[in-house]
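Take a look at the structure set out below.
All protein chains of the complex are present and in place, except for one that has been dropped.
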Amino acid sequence: MIKDRLESWFPHPVLSVVLLICWLLLNNSFSAGHIVLGSVLSIIIPWFTSSFWPEKINIKNIKTFALFVVIVAYDIIVANLIVAKLILGSNDKLKPHFLEIQLDAKNDLTITLLASTISLTPGTVSSDLSMDKKTLLVHALHVEDIDKEIKTIKTRYEKPLMEVFES
Amino acid sequence: MEIFISLLIFIGAFFTLVGSIGLVKLPNFFMRLHGPTKATTLGLGSILSASVLFFYTYLDTISLDEFLIVVFLFITAPVSAHLMAKAALHSKKKV
Partner (left out) sequence: MIEAVILIAIIMVLIAFLLNFYRLIAGPTTVDRVLALDTCYINSIALIVLISMYLRSSLYYEIAILIALMGFVGTVAISKYLIRGDIIE
């Protein structure tokens, strides 16, 4: 009963917290007035826009998610060094290739996050998702072994994301 | 501290430059997409974190707006890259 009431008042708790933090950062102050105004806005805005957000975000395994964020941050830095080296090197050595990744993830959010992560990490950009949401087309700047690359993406990024949002 | 900030600024500018070099140098569109979307994002990230440290050490003001820009860019860069790649695939199909 109380839980239902709470849910109708705060339809998206994560969104509310993010909005409050954004408001405080935008104003660049943590004074009491801004905290009150930000809290009021972060309660009202999710309430008004709740019809745009039909599905709920629930993070099931916060430890895995934190680990995933750390891995991705590390990969972004390493990937940038690798890409910088590839760009400054000779063009003829590069072996660009399209990879087709068969997705196990079904949730829209998981697929979106996976595609974004792929775009941010080692020499790969996600380019297209098939209509039935089962195949992701990825362009890689330089691949030696196609199967190995696909396997790395699946085990390194897709598995933790599925554990966090789907299991 | 000064050396650390200078290093961050220099790394940022270097990656920005590398992204644009990639934009000019690489032979086809899908390869060009790699340069700007990644190198430039990290370059901007390090320039912005340098500016947070800069304003803290030299002017004694803490301004955290920069993190908002960084987070925003890290969210939007893959999205725009994905849409551009999709547009390129589409125009290829038509021809």
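Just a few scattered comments:
Chains: A and B, in written order; residue numbering restarts at 1 for each.
Following the convention adopted for this analysis, a contact is a pair of C-beta atoms (placed from the backbone, for glycine too) under 8 Å apart; a residue touches a chain by one contact, two chains touch by 3 or more.
As the structure is a computational prediction, the values presented were derived from the model and not from experiment.
Within the complete assembly, residues 2, 5-6, 9-10, 12-14, 16-17, 19-21, 23-24, 29, 32-33, 36, 40-41, 43-44, 47-48, 50-51, 54-55, 58-59, 61, 63, 65-66, 68-69, 72-73, 76-77, 79-80, 83-84, 86-88, 90-91 of chain B touch the chain that is not shown.
Heads up, the rule we're going with is that only the chains that are shown with their structure count from here on.
Here the CA centre of chain A is 17 Å from the CA centre of chain B.
Note for the complex: chain B touches chain A at residues 15, 18, 21-22, 25-28, 30-31, 33-35, 37-39, 41-42, 63-65, 67-68, 74-75, 77-79, 81-82, 85-86, 88-89. Residue ranges on chain A touching chain B, taken from their complex, read 22, 25-26, 28, 76-77, 79-80, 83-84, 87-88, 91, 94, 96, 115-120, 123, 125-128, 137, 139, 141.
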